[in-house]
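With one protein chain held back, the other chains of the complex are shown just where they sit.
So, subunit A:
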């Protein structure tokens, strides 16, 4: 088992015929994931990587039963692609595109309201259930199927923690990169909910950083439920140079993006085990699971 994806996940790729689309679709299929179609307006009837290509998401889902989409299109086309997938009723949309304009993401968020779609990203490395399904651009060499769910804002740090948990014999149930952008799809809180209900996930590693309010929302959620599984949290950026702030920055300061220390405190108060640095995350999870 895993969250968001499973052995029945059938992936279509928006932007499959491009250079990045070709490269990452090919890698994901070699990994054993089920990819069923590509979408590229104007190319209906052709095939690419032995998969049929369609003009629209709707055509592709009707013809192939695709239920997940990987969005790999340039930034200026990414919002339209996500909205098309949401309106096409795709259950899971994963967008790895970086630098999608924030105002475009406001439109995507409006499209998400009332839909059944879970959006991961943009600027996400994707979702990986080792051995079952890869939707994204992450490396898989160190990933092993296992017991720990990982949710993260950072791709590079996820690679690091995946390698550690594999080396520690824990493995991963699913890894989810929620993306580092200001406005994105699902966040830490939703991922924690999903992991809570997943029998394969025995513990969750949450990798946060300064800025935004993802970690605070996660802490509020953990404090409000009997989570039943250990959560190990690493929040990086404790010593980051304070970013320059604009204007009187009043609203931002008041609403705002907590410091790493404030996030750590909130998570700790909510019952999470706090890792002081990236090297000790897997060890703390082993202890929490009673393996040490």
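The working rule: a residue touches a chain if its C-beta (ideal position, glycine included) is under 8 Å from a C-beta of that chain, and two chains touch if they have at least 3 such contacts; residues count from 1.
The rule is short, and it goes like this: contacts and distances are computed from a predicted model.
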| item | value |
| --- | --- |
| UniProt protein name of the chain not shown, from "Glycolate oxidase subunit GlcD", "Succinyl-CoA synthetase beta subunit", "Xanthine dehydrogenase family protein subunit M" or "ABC transporter permease subunit" | "Succinyl-CoA synthetase beta subunit" |
| Touching the absent chain when the full complex is considered, from A:44, A:63, A:145 or A:163 | A:163 |
| Residue, one of A:61, A:125 or A:201, that touches the chain absent here | A:125 |
| Per the touch definition above, residue among A:34, A:144 or A:213 touching the missing chain | A:213 |
| In subunit A, positions touching the absent partner | 24, 27, 75-76, 98-107, 109-110, 125, 136-139, 141-142, 152-160, 163, 180, 182-183, 207, 209-210, 212-213, 217, 234, 236-242, 244-255, 276-279 |
